[in-house]
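Scroll down for the structure; my scribbles are underneath it.
The complex appears here without one of its protein chains, the remainder shown in place.
Letters A and B mark the chains as written, and numbering starts fresh at 1 in each.
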Amino acid sequence: MTTLLDIAGLTAHYGDFQALFGVDLTLAEGETVAIIGANGAGKTTLMRAITGVAKVTAGSVMLAGEDITRLPAPDIMTRGIAMVPEGRRLFPSLSVEENLLIGAHARRGNGYWTLERVQTLFPILKERRHNPGTALSGGQQQMVAIGRALMSNPSVLLCDELSLGLAPVIIKEIYAAFPQIKASGTSIIVVEQDIGQALRVADHVHCMMEGRITLSGRPADLSRDAIHDAYFGVSHA
Amino acid sequence: MTLNRNLGLCLAFLALTALYALPAIAPRAMVQDLFGILTLLVLAMNWNLLAGFAGLVSVGQQAFVGIGAYAMFAAIILAGLDPLVGVLIGGIAAALFAVPMAFFAFRLNGAYFAIGTWVVADIARLAISQWKALGGGTGTSLPKGTAKEMAFVDQIKELLDVSSAAAADALTYWLMLSLAVGVLIASYVFLRSRMGLGLQAIRDNENAARSVGVDPVKLKALVFLLTAFGTGLCGALAFIQITRVTPDAAFSVIDWTAFVIFITVIGGIGTLPGPIVGVAVFYLLQRLLADYGTIYLIVLGCLGIAVMLFARRGLWGLFIDRTGIDLLPLTHRPPRMVASRPAAHRRSA
Partner (left out) sequence: MMLIDTLAQGLLLGGLYALFAAGLSLVFGIMRLVNLAHGDLIILGAYLILTITTATGLNPFLAVLLAAPVMFGLGWFLQTHLLNRVLGADILPPLLVTFGLSVVIQNALLSGFSADSQKLAAGTIEAQSVDLGIVTLGVMPLLTFASAVAVVFALNQVFYRTALGRAFRATSDDQTTAQLMGIRPQNIFAIATGIALVVATIAALYLGTRANFDPSIGPARLLYAFEAVIIGGLGSLWGTLAGGIVIGMAQALGASINPEWQILSGHIAFVIVLLIRPRGLFPRAND
């Protein structure tokens, strides 16, 4: 498999506070990678640094061989990265359908995802297409946010805390869409606090703590104890 | 730091002495010139308090100048009072007008407050144009010799051995100078008081200020009324010199607000010495470009824009950044780490 996204030594600061310490991470074509970790471990900062929203102070992000470090966010998105932001962040002035259509702003050429295909993936979005995006339930809003990101036909889809605040049955419903997203040729990075969900969906898992990746591996190769230690920072020494 | 402070105080004292002595040693034209500069300085210091510290960007200050001027004219012409009493009445009238104006304009948020105050000033101008006893739209003049008959003019005439007209000029000049010094000292004391610190806290973060018990609306309204009073006094005093009032001149947005805004912005908005620096630059520019008419205003406008783009705290802010010298610091210095002298810094926090 060829490497699609190559992150090396990524460091980021919020003012004087260092939030990322030289993070290395790769994403191969067609792969799904999960990043797990507790609150404040730096997961969201990593997403924001990749998308150009947070300021990168050192290191690099390469997308399909092209250096995209420190490009403005819109330039990164038009190069084939799409993001489902934490808290969904739908546009309140836009209807459900318009929220999806605005995702196509960064679209490059023709791809698999169209309005019809997104509405087939999540049928509720067709049914409620004229409602304001923010009038939907949390789970439905999450579907809009995923659909909106897919509309640009990204090569890399970043999902930040999909399951946050949602009931387990809804989370399951949302993750049920992943096989089809993968099949469309999109590689995925999910940030999750829900370890079980992350292990089920990912080919590769990285555990973050205090701005560093502390553990990496295939879900099958990682013991529960090792993950638990990396997650909570407990040492068995 | 202490050396700078003492040096600054010495210089300020020398400058003030020279300024007060001016009518005795300088030609009358120079006194009149400086009177004009001091007028703008007083207006600028008031506007700076409003916009720079209370966050109330008013483009309607001409309302207070105009109302102060007209109230003063009414006191002299209609009530036969002494012009100096008229000036005081001018200030009070402006403050009274500020009450309904605040009631209305405070409903408008942020940027819309600016145009809201402008509308109210226009209403005041149009309404006063209907006041036939004071000449309506064409305005009126002070009765001949009014200025010469002011209280204290005779004494000054003898003291300085000059004509009545020059003595009247000297009197208005001293009053304007005292008003300027008064506003400066009052601003300094106010801004370092609990209320003033609260005001600056509001400017930096309204919600945080609210949560520690500062009521932003009350404080801002207070500043609005006080600066209206100062602006009204200044307007009334200025029109004793001008002797003729018309609605268009008394409520001119260019003369009484635009110049004042540029002076404050160029000198350094939100800093106490800003207006002083700004008025000096303004005067120099006026001298240099006096022959070019409109070019002067274009240059002024461009300078104001450039300052906002490249140095938001104006020339004074640049000066502080470059030298580290702040002659009128508003921040309280942190307590020194000497356990034996806690009383000296009781207000530091």
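By our rule, a contact is a pair of C-beta atoms (placed from the backbone, for glycine too) under 8 Å apart; a residue touches a chain by one contact, two chains touch by 3 or more.
As the structure is a prediction and not an experimental result, all values here were calculated from the model.
Within the full complex, the residue among B:V99, B:I185, B:A208 or B:M308 touching the omitted chain is B:M308. Annotation: of A:G9, A:G40 or A:P74, A:P74 touches the absent chain (contact as defined above). Summary of contacts with the chain left out: across B:D33, B:D82, B:D122 or B:E149, the touching residue is B:D122.
Against the chain not displayed here, chain B makes contact via residues 51, 55, 57, 59, 104, 107-108, 110-112, 114-115, 118-120, 122-123, 126-127, 129-130, 137, 253-254, 258, 261-262, 265, 269, 293-295, 297-298, 300-302, 304-305, 308-309, 312.
The set of chain A residues touching the chain not shown comprises 51, 53, 72-74, 77-78, 82-83, 85, 89, 91-94, 98, 101-103, 105-106, 148, 152.
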